[in-house]
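One protein chain is absent from this view; the other protein chains keep their places.
Here is chain A:
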């Protein structure tokens, strides 16, 4: 097409030298009607220009004419089926090395990410469960400790009471013993006094009877 543009524009520009010469006589004809020489001259130059244009068309781009004839925009031939086959081969090859492997890889990755995400959600539930478990363990431990404390308290109290009772018994026994001793001493004293009383009464009786 550009060749056609070339073909149409090229002869136009070079004869532009002579084209004013061809147009001038027409305008100047009424002004200088008595100058046939110039007209002749211009005619000559016109024919010259025409031949020049003609030669330029045929000579300048020698191969142009046949090229334009051969120029085929809508030239269907074996290229078409070859391109078809090439396209199909390219499709299979791209499918094997690009679409299927990368697509599968991307899908797998998506699935893995989704799985991991849902896994994270699950562990949050697990964490809650674990927390509850920990709380339960703590509660149980606290209960155990308080129970142990109570038990210990009771035990110590019992022990203390036992010791107290023991002490009391001991004290009681000692008191009893002391009382018994006191009693004995009293009786002894009384006995001694009794014997003295006998002697005394004898004395008294003697004294009195001796009268």
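One rule holds for everything that comes next: a residue touches a chain if its C-beta (ideal position, glycine included) is under 8 Å from a C-beta of that chain, and two chains touch if they have at least 3 such contacts; residues count from 1.
Operating definition for what follows: contacts and distances are computed from a predicted model.
Note on the omitted subunit: UniProt lists it as "ATP synthase subunit a, chloroplastic", one of the names in "Protein AF-9 homolog", "AP complex subunit sigma", "SAGA complex subunit Ngg1" or "ATP synthase subunit a, chloroplastic". For the chain left out of this panel, the touching residue among A:109, A:184 or A:206 is A:109. For the chain left out of this panel, the touching residue among A:95, A:132, A:159 or A:177 is A:95. Taking the whole complex into account, chain A touches the unshown chain at residues 1-3, 5-6, 10, 13-15, 17, 52, 55-56, 59-61, 67, 70-84, 86-88, 90-95, 97-103, 105-106, 109.
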